[in-house]
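Data block below; observations after.
For this view, one protein chain was removed and the others were kept in their places.
We just call them A, B and C in the order they show up, numbering each chain from 1.
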Amino acid sequence: MNWAGGMIIVLKANASDVEVRAVIERIEQMGLKAHMSRGEFRTIIGAIGDEAKLRPESVAVLAGVESVMPIMKPYKLASRDFHAEDTVVEVRGRKIGGKHLAVIAGPCSVESEEQVRLVAKRVAAAGAAFLRGGAFKPRTSPYSFQGMGLEGLKILRDVSLQTGLPVVTEVMDARQMELVAEYADVLQVGARNMQNYALLTEVGHSDKPVLLKRGPGATVEELLMSAEYILSEGNRNVILCERGVRGFDKSTRYTLDLAAVPNIQGVSHLPVFVDPSHATGRRELVVPMALAAAAAGAQGIMVEVHPHPDKAMSDGPQQLVPDAFALMMKELALIAAAVGRQLHQPK
Amino acid sequence: MNWAGGMIIVLKANASDVEVRAVIERIEQMGLKAHMSRGEFRTIIGAIGDEAKLRPESVAVLAGVESVMPIMKPYKLASRDFHAEDTVVEVRGRKIGGKHLAVIAGPCSVESEEQVRLVAKRVAAAGAAFLRGGAFKPRTSPYSFQGMGLEGLKILRDVSLQTGLPVVTEVMDARQMELVAEYADVLQVGARNMQNYALLTEVGHSDKPVLLKRGPGATVEELLMSAEYILSEGNRNVILCERGVRGFDKSTRYTLDLAAVPNIQGVSHLPVFVDPSHATGRRELVVPMALAAAAAGAQGIMVEVHPHPDKAMSDGPQQLVPDAFALMMKELALIAAAVGRQLHQPK
Amino acid sequence: MNWAGGMIIVLKANASDVEVRAVIERIEQMGLKAHMSRGEFRTIIGAIGDEAKLRPESVAVLAGVESVMPIMKPYKLASRDFHAEDTVVEVRGRKIGGKHLAVIAGPCSVESEEQVRLVAKRVAAAGAAFLRGGAFKPRTSPYSFQGMGLEGLKILRDVSLQTGLPVVTEVMDARQMELVAEYADVLQVGARNMQNYALLTEVGHSDKPVLLKRGPGATVEELLMSAEYILSEGNRNVILCERGVRGFDKSTRYTLDLAAVPNIQGVSHLPVFVDPSHATGRRELVVPMALAAAAAGAQGIMVEVHPHPDKAMSDGPQQLVPDAFALMMKELALIAAAVGRQLHQPK
Partner (left out) sequence: MNWAGGMIIVLKANASDVEVRAVIERIEQMGLKAHMSRGEFRTIIGAIGDEAKLRPESVAVLAGVESVMPIMKPYKLASRDFHAEDTVVEVRGRKIGGKHLAVIAGPCSVESEEQVRLVAKRVAAAGAAFLRGGAFKPRTSPYSFQGMGLEGLKILRDVSLQTGLPVVTEVMDARQMELVAEYADVLQVGARNMQNYALLTEVGHSDKPVLLKRGPGATVEELLMSAEYILSEGNRNVILCERGVRGFDKSTRYTLDLAAVPNIQGVSHLPVFVDPSHATGRRELVVPMALAAAAAGAQGIMVEVHPHPDKAMSDGPQQLVPDAFALMMKELALIAAAVGRQLHQPK
């Protein structure tokens, strides 16, 4: 691939002529063209050319250089420049991306067959397109419930067969990938593992779509770079998910960055989901943020639903009861229509 | 007012009995009840009682104390506990708050009578309820255009008379208050002045409603505390406005904290607006974020509209052209209906 | 002043030839030179020339433009390019800036003549060069102690006469400036007022040096822009002060950005102080952060000292007792020597 690139180099006020020449030489050695502007107080040099030839760091270390601002597009396969049309992922007949709006719902953790079945039937009836549920749980504390593991995966599959809902579940470690892929329809890479490159590489070899969650300390560009790891291994079915970033106001657990939705859609063709449950951590904020996400143009919503949140083994306060979920779906349908998104229709 | 309050005091692992007793004594001196729990590794003391008697700092400084977590509600008049019903502000027959959704539109800066008139007519026709425009402009640089001042205020009033749109405009300094209040229907306190207490006190004496913008480095609680300054001076018509907070991802200018909308509405009765123009700084994100704000339950949207953004004297890239604004209003009407908000209807 | 400037314009992948030409024309209309690089997927245009001619916003709004990255130095008088040597401010024979290290100490709020005198004598003996104390207090809550006002200013002056310590105290509103300047040797502009432009302009007219604190949501560049407001009004004695910025980890009140010290010193000639008391909010972190600030090259430290922190009317938990301050000064002297800073010597 051949991309146009460039950089602007600001020299220090006291940069000598010898230093200025050294910078220009370095630029020309790279095969780029240098253009200079000298002011009373400082000198600026522009360098324009083939991005593959750009090595900003090698200029930044030269004497007399104050700063270098490069223009490079660090991701390629994830970029809309490379692939102009929206990617639409198809999972057992359900479409993700483009003009479609898909809802993934289910409990935070798989706790029992009954719990999952109860929730799955209700969310399916209300219009959810996918079932979520954690079998392997990444927990901040080593002393917290770590998930049911393989048994949880089996429950998810059984309930999936009963309800027709494809399963989205998390894979936490490269060594688990094959096992999880046997049971899951979509592999989830969690926020804490967004830059676990061994895991990204592994799911890049899978033929299952990957739902990649943004790390709470990661920029949009870093999220797209992590998607690029998966795409560059051959797996082109990557779904991105915003789930809140670190902010200074602790009245919500994270700060949900909803502007990331149109922001990403402008530069990438990949579908963008939003998880309002983890972002806010508080039930009464989940529904407004789900509706806002749809209005912002998200292509999917991922919501936690539990039959008895007060008895949940994890994240009780952020899980909706099935009735609240059903109400939310009605409002969501109106919002989807307002912004031209097709919501999955239950049969 | 009498509020219940409390605090939990964690003692250091090696706190002596004398130190523990001193803490309990201090609590009892305050007129609170102390309850102790001793574990193998540390001791915790709970203190519960009248909030007015709580002085957490005076406990925090005692020997042997590791940390103190107080529960106090720092704002009163702004709190929904104090005033359960939504505040509805009325301005020349237009309602703000409760189930109403009001749109404020207009250019970033007043640049000429023609510019303001042109925009005002278009936005009024499209359903805006208020006209905005800066006459006094707070600019990061002393070398940037600082606004037309008094002349700008006169233009706003003239156009207001022609179009019927009430005027929202910024007051930057306590000394300007009277002058601005002569021309404006709603006084705006900008984000940079959210904690300019002299100004807050001054607008607290005005009989004009105040639109108070959240500072980009301010928490929701601090915003409510600043509202409390205005309310406690006697002005009960305060409108809050989220306009983006500082975040680590520079692909948008600020991070729009939309969850603040239902978050504030849960604890306060004051109307909550959103300004997607300043938050994102990029035109293509303004419309999705305006729609998302409405879906999140905002009671108003403040959007910048300019007839020729490429010639704007400030913030060109974030201003919509009138046609784009009119399209947005159509989608906004659908969203408002979906979430049960009444949008102001142009005659 | 004539400064070299530049910008790089990235065009959208599907930008048409007409759009590309329009961008180049706009650049040439500004009197700049345009340099183009076309890649397979996108086109980049560089523009280099006189900074005064740069209008990035006017390019950003053109059709086909994805993003514009301008290089402009928004501050001039504050820049080391403009004034290469360190600014050294002299106040009643005490030097601030350059190789000098000055310590400002005193209580958060002035509470009584006795309190201030007691502290002032102790900190003077331990090597403090200046006395601090708030007479007008900016408080988050309208219900908190707002300071002793004029009476507080008089106490500060009296104690200053007794101890020889020049006084640093805050001015909160433009209308107070003259009054405060009568009593203070250095005018402090608080963090909340860093972008109160009316106040900045007013202190810019004073002949007293100004200590400008960084707002907790402000970038280093914004701090320097606010300094520029003061400098451009004619007051060249501006002292900057880092006091912690908003961060996501609430185990400290703010995140002290110590790298800002050498960072600012690289681009500006103004003295840089650090206030570890407000930044951390916890006494046990104040001393290590004061020492760290000196090691980082700060030209001053501002520390709160109170004779009885447990009875302080504000910020008790962050104030040192005089003995702890004296110990800190001994360690500080060693650090100052290690990094080549001259600490003020008490007589």
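Just so it is clear, a contact is a pair of C-beta atoms (placed from the backbone, for glycine too) under 8 Å apart; a residue touches a chain by one contact, two chains touch by 3 or more.
Given the structure is predicted, the values throughout are model-derived calculations rather than measurements.
Enquirer: From the list C:I104, C:A174 or C:A279, pick the residue that touches the absent chain.
Expert: Answering carefully, the residue with contact to the hidden chain is C:A279.
Enquirer: Can you say which of A:G39, A:G106 or A:G215 touches the chain missing from this structure?
Expert: Going through A:G39, A:G106 or A:G215 one by one, A:G215 is the residue touching the chain not shown.
Enquirer: Could you tell me which of C:L291, C:V305 or C:L343 touches the chain that is not displayed?
Expert: C:L291
Enquirer: Provide the residue numbers of chain B that touch the chain removed from this figure.
Expert: Residues 1-8, 10, 13-14, 33, 35-51, 69, 71, 73, 79-82, 84, 246-248, 250 of chain B touch the chain that is not shown.
Enquirer: Which chain A residues would touch the chain omitted from the figure, given the whole complex?
Expert: The list for chain A reads 57-58, 60-62, 74-75, 138-143, 172-175, 192-193, 195-198, 215-218, 222, 225, 228-229, 232, 245-246, 283, 309-312, 315-317.
Enquirer: Pick out the residues on chain C that sit against the missing chain.
Expert: Output for chain C: 217, 219-221, 245-252, 255-263, 266, 279-280, 284-285, 288-289, 291-297, 331, 334-335, 337-339.
Definition applied: only the chains that are shown with their structure count from here on.
Enquirer: Please report how many Å separate the Cα centroid of chain B from that of chain C, as a whole number.
Expert: Comparing mean C-alpha positions, chain C is 26 Å from chain B.
Enquirer: Quick one: chain A and chain B, Cα centre-to-centre, how many Å?
Expert: One centre to the other, that is 30 Å.
Enquirer: Touching two or more other chains, which residues of chain C qualify?
Expert: Within chain C, residues 246 contact more than one other chain.
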